[in-house]
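All protein chains but one are shown in place.
By letter and in written order, the chains are A, B and C; residue numbering begins at 1 in each of them.
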Amino acid sequence: MTRTSPASTPDAAPTGGLAGARIGVITFPGSLDDRDALRAVRLAGAEAVPLWHRDPDLQRVDAVVLPGGFSYGDYLRAGAISRFSPIMDMVIEGAKEGLPVLGICNGFQVLTETHLLPGAMLRNNHLHFICRDQRLRVENADTAWTNAYTAGQEISIPLKNIDGRYTADERTLDELEAEGRVVFRYVDGNPNGSLRDIAGITNAAGNVVGLMPHPEHAVEPLVGTGGTDGLGFFASILKKLVSA
Amino acid sequence: MARVVVDVMLKPEILDPQGQAVQRALPRLGFEGILDVRQGKRFELEVEGPVDDDALARIHKIAESFLANTVIEDFVVKVES
Amino acid sequence: MARVVVDVMLKPEILDPQGQAVQRALPRLGFEGILDVRQGKRFELEVEGPVDDDALARIHKIAESFLANTVIEDFVVKVES
Partner (left out) sequence: MTLDTVKHAAETPDTRLPWAELGLKPDEYERIVGILGRRPTGAELAMYSVMWSEHCSYKSSKVHLRQFGEKAPQSDAMLVGIGENAGVVDVGQGYAVTFKVESHNHPSYIEPYQGAATGVGGIVRDILAMGARPVAVMDPLRFGAADHPDTKRVLPGVVAGIGGYGNCLGLPNIGGEVVFDPCYQGNPLVNALCVGVMKHEDIHLAKASGTGNKVILYGARTGGDGIGGVSVLASETFDATGPAKRPAVQVGDPFQEKLLIECTLEIFAEKLVTGIQDLGGAGLSCATSELASAGSGGMRVDLDSVPLRDSSLSPEEILMSESQERMCAIVEPRHVDRFLEICEKWDVIATVIGEVTDGDRLEIYWHGEQIVDVPPRTVAHEGPVYERPYARPEWQDALQADDAGRLPRPASGAELRETVLKLVSSPNQASKEWITSQYDRFVLGNTVLAQPEDSGMVRIDEETDLGVAVATDGNGRYAKLDPYTGAQLALAEAYRNVAATGARPLAVSDCLNFGSPEDPAVMWQFAEATRGLADGCLALGTPVTGGNVSLYNQTGETAIHPTPVVAVLGVIDDVNRRTPIAFAEEGQLLYLLGDTREEFGGSAWAQIAHDHLGGLPPAVDLDREKLLGEILIAASRDGMIDAAHDLSDGGLAQALTESCLRGGNGARVVVPDGLDAFTLLFSESAGRAVVAVPRSEELRFTDMCGARGLPATRIGVVDGDALDVQGEFTLPLAELREAYEGTIPGLLR
């Protein structure tokens, strides 16, 4: 039997990328925004490679996106079960060696559960799921996933989650701030009680980035909120990969 | 001040998707020999004054009318020593 | 077959909006005198075979690496009689 990709629809089939960059999107059971992430990668001009959580290898991709959704239903804790998927061992290993990894929403939650990123995600302080267009400030435009933005730039992309409250102890928070590892901050109101308005962070090396809002939902003028502020994520990684 | 604990669990006949998800994950993590997992809620209440029969009766009421959804959940009230 | 319980609670310094929501609602429902409420999780594990030190050590491992996220949560393992 050949491996059947989870999104076995034509739109998810690998397509040749302009830059020859291959960007993988991992589907866990219960991933929801995997097709959207694949689409965003394609729109940015890279080759989109669907990866399945049980895959034995990463198929030589140059970067990995952990998409949004409710992997394993978010039962137990968001991201807690998928972090033990076979493919995550390779992602963790690769990330430590510099493989660019972007965790969006549930993907961010998986990254904190693996401790590739510090802290943890808790239930929103108002206890509700919240879906809205969210303004963010890009605090760090030097990471693999944000170099197409400028520091201080404000962007709008959709936010949608129930477990989005970023938490870490004071020492960790201070460290993140001091090292410039807070990548995104909520502006115009904190939507969930995240400490220090943190919406996204990076590891020390800048190759692993996680954030709660969804850049992959802001890549076409027609759908979603109608903005394209999310395209910069995918432009950033392409720039990074091409210049590498 | 004393602590009273209310444990709320889904009734045995009710589907517990969360517990099932945990149980199914365990063998993958290398843990065998866990036959069943149920996941419920634990409430820790700090009570003002003595935890006498009257207080316990009130907490029972709270548990029954509010902390537990007795359509699908059972609960137990315990005084923590 | 024996039952082992793992209680998982948010660390005291972490904000617990679920517990707070419960606490805030209580006076409205006519219940006074509850000073604080924390909400956590309770796992009931049915264990195959005897619950000896070895089994408990394994369950401790499960709790530490999986059932609780020790960045934000504490846990306690108890054998239910």
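Quick notes on this structure:
Simple rule for what comes next: a contact is a pair of C-beta atoms (placed from the backbone, for glycine too) under 8 Å apart; a residue touches a chain by one contact, two chains touch by 3 or more.
Everything quoted here is computed from the prediction, not taken from an experiment.
Within the entire complex, contacts from the absent chain reach the displayed chains A, B.
Contact with the undisplayed chain is limited, among B:1, B:14, B:29 or B:57, to B:14. For the options A:62, A:139, A:216 or A:229, the residue in contact with the chain missing from this view is A:216. Interface note: of A:39, A:77 or A:135, the residue touching the hidden chain in the full complex is A:39. Chain B meets the missing chain through residues 10-11, 13-17, 20-21, 24, 69, 71-72. On the side of chain A, touch with the chain left out of the figure occurs at residues 1, 4, 6, 8, 11, 29-30, 32-33, 35-36, 39, 54, 68-70, 72-75, 128-132, 158, 160, 162, 214, 216-217, 220, 222-225.
The working rule: only the chains that are shown with their structure count from here on.
Averaged C-alpha coordinates give centres for chain A and chain B that are 35 Å from one another.
Computed centre separation for the pair chain A/chain C is 30 angstrom, with centres defined by C-alpha atoms. In whole angstrom, the spacing between the mean C-alpha positions of chain B and chain C is 9.
Counting only residues that touch two or more partner chains, chain B has 22, 25, 29, 39.
In chain A, 76, 84 are the positions where the chain touches two or more neighbouring chains simultaneously.
Every residue of chain B that touches chain A in the complex is listed here, in rising order: 17-18, 21-22, 25, 28-29, 39. For chain C in complex with chain B, the residues that touch the partner chain are 1, 7-9, 19, 22, 25-26, 29, 31, 33-49, 55, 58, 61-62, 65-67. Listed in rising order, the residues of chain A touching chain C in the complex are 76-77, 80, 84, 112-113, 118-120, 122-127, 167-169, 193.
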